[in-house]
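Have a look at the structure that comes next, please.
Excluded from the complex is one protein chain; the other protein chains are retained at their positions.
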Amino acid sequence: MTEHALEVEGLRKTFGDHVAVDGVSFSLPPGGSLAIVGESGSGKTTTARMLVGLERPDAGRIRVGGRDRSHVARGRATRLARAREIQMVFQDPYLSLDPRVTVAACVEEPLRLHFSMSPAERRARRDELLARVGLGEREADALPRRLSGGQRQRVAIARALATRPKVLILDEATAALDVSIQAQILDLLAEIRRDTGVGYLFVTHNLALVRHVADDILVLYQGRVVETGPTREVLAAPEHPYTRLLLHSVPRPGWDPARIAADRRALAAALKETPPSPASADPLRHVPETNSTERSAAQ
Amino acid sequence: MTAVPVHRRRFFAPLARVAGGDKLVTAALALLALLIVAAVLAPWIAPHDPDAVDLSATLSGSTPEHLLGADQSGRDVLSRLIFGARTGLLGPLVVVIVSTVLGMLIGVTAAWHGGVVDAVLSRAMELVFSFPALLLAIILVAVFGVGLTAPVIAMSVAYAPYVGRLARSVALREKARPYIQAYRVQGWSGWVICVKHLLPNIAPLILAQSAINFGYALMDLAALSFLGFGVQPPTADWGAMINEGSSSLLQGAMLPALAPGVAIVITVVAFGIVGESIADRVARREQ
Partner (left out) sequence: MTGRLLEIEKLTVRLAAGKAARPILGGVSLHVERGEAVGLVGESGSGKSVTCRSVLGLLPEGASASGSLRVNGEDILTMSSTRLRELRRRDVSMIFQDPRASINPMRRIGDFVTEGMRAGGVPQKDALKRAEELLESVGIREPGPALHRYPHEFSGGMLQRVMIAGALAGGPRLLLADEPTTALDVTTQAEVVSILTRLRAERDMGMLFVTHDLELAAAICDRIYVMYAGRIVEAQSAEGLFGRPRHPYTSGLLAATPRLESDEPPHGVPGRPVSLAEAPDGCAFAARCAHVRPGCTEREPVHREIDGAQVACLRAEELIHD
């Protein structure tokens, strides 16, 4: 059996009575690319936050590079070790950089924390990282407010790569960007994966994006995995009604949004057949929306 | 303006930014600067010794010799006003520094740890809130005796929750921002993140609140002096001057009580304007 870059088993997290993530398991091979897909409330962001230690899982196992990382780090050593293995790029480029720290300092900070380097070595590594994401000296001296959204996201990527992680989580990392810029960032990410062998975990709602960036896909619905497999196969022949609903919701030429109502009905029927999971036991808003769409479609 | 040398421009830059070309704010800043200069240089610029008695001038009203007249003991009101600025500004300064540091510590700690720590600290702040500041001061005066010490300690404690509550809510919002989370993911300790990144980013808003608090603290301390719990006569103090001057009002002499009253109002308003303008600037930057 090959060593996985990331291995998750039976992950669970509740907030009060609400089960946000329920029995999520998956694995990511070294240098692989997996997409966790779902809508708001599906538990995809909570899952990502547990992986980097921003939330404490209630149950389940997280293994990064073969080492157990199920618990929020207590000591400095484990905290740093985890940070060197797994990093994250956040959605909002306007809020994910400290407004008071220049780009250069922002990339140097993790270097200072994780490696003992001479100032010259650190500067060289910083310039290398910035060049890697296509930023030059002019941007290095700038404060984040001088940069465009795309440039900021490049800084965030450079900063995340500074610790040479094995896994990079991209939490809707291109969702806030203009389309023409999103494609640039995707190009950059593909290049980085080719060169460094880092594994990606895309957290996204955008299936069209997933089609082009992820080898494998994991569809989350109400905190549970409803479908998983190679992206190509899942998108070509989705088995779970929720995956079909997601797929049909993507606008494209010849799109018929009215079909969504039928998908909702199929999903509701499928959920009735299988006993309700703890996650869907509470009255979620999907249910009334299903009914009302049926009614409006019937008019 | 253009003649300001480079090294000084650097020093004035933050003030110029706060003013932002607003005439009212510039005036308020200028007034506060004037007040500070007057307080520091009091012995040199005051026309008379504040305690010197000139019985011939008692309740004289404005004369060339005594611009703001003299009080019932024949002391020069202008000189007492200038010397009064020393205690008038020093007291609130200590109050503001102590309450800001204390409040930020409590607020940020509560926000960062959440849970039980937050609950305990928040309840503690509410407890202090529910206790009238002046009453606390009077109790402390009973313990420590009259003078500036007891009122300053009382006000520092009483004002800390105002800062603390604000610091907590701002820190909570800031803590949820991705850049703070990114530092956590990088492996920094909470302590370093708070001191190096969270505090500097919330500081402007806290300082705005503290500038406004300065005015209120000045007013409260003056009130205590007026009641006789604070600075004791014959030391020049604005609150005490109003108290001493109030009896002369009946004899038709307005200036001994009016002048310190006006000084208090103007100073409080000036601090309020500066505080509001800092808060406005922060709000604009947030957009």
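Should a chain be cited, it is by its letter among A and B, assigned in written order, with residues numbered from 1 in that chain.
In this text, a residue touches a chain if its C-beta (ideal position, glycine included) is under 8 Å from a C-beta of that chain, and two chains touch if they have at least 3 such contacts.
No experiment lies behind these values; they were computed from the predicted model shown.
K.L.:
So which shown chains sit in contact with the chain we cannot see?
P.N.:
A
K.L.:
One chain is left out of this view; which of A:59, A:105 or A:186 touches it in the full complex?
P.N.:
Among A:59, A:105 or A:186, only A:186 touches the chain that is not shown.
K.L.:
Using the touch definition up top, pick the residue from A:32, A:57, A:110 or A:150 that touches the left-out chain.
P.N.:
Checking each option in A:32, A:57, A:110 or A:150, the one touching the absent chain turns out to be A:150.
K.L.:
Name, in rising order, the residues on subunit A that touch the hidden chain in the full complex.
P.N.:
Output for subunit A: 39-40, 148-151, 178-187, 190, 205-209, 211-212, 235, 245-255, 257-258, 260-261, 264, 285, 288-289, 291-293, 295-296, 299.
The rule is simple: only the chains that are shown with their structure count from here on.
K.L.:
Per the contact definition, I'd like the list of subunit A residues that touch subunit B in the complex.
P.N.:
52-54, 76, 79-80, 82-84, 86-88, 90-92, 95-101, 109-110, 113-114, 156, 159-160, 163
K.L.:
Quick one: which bits of subunit B touch subunit A in the complex? Just the residue numbers, please.
P.N.:
Counting only subunit B, the residues touching subunit A are 177-179, 181-189, 197, 200-201.
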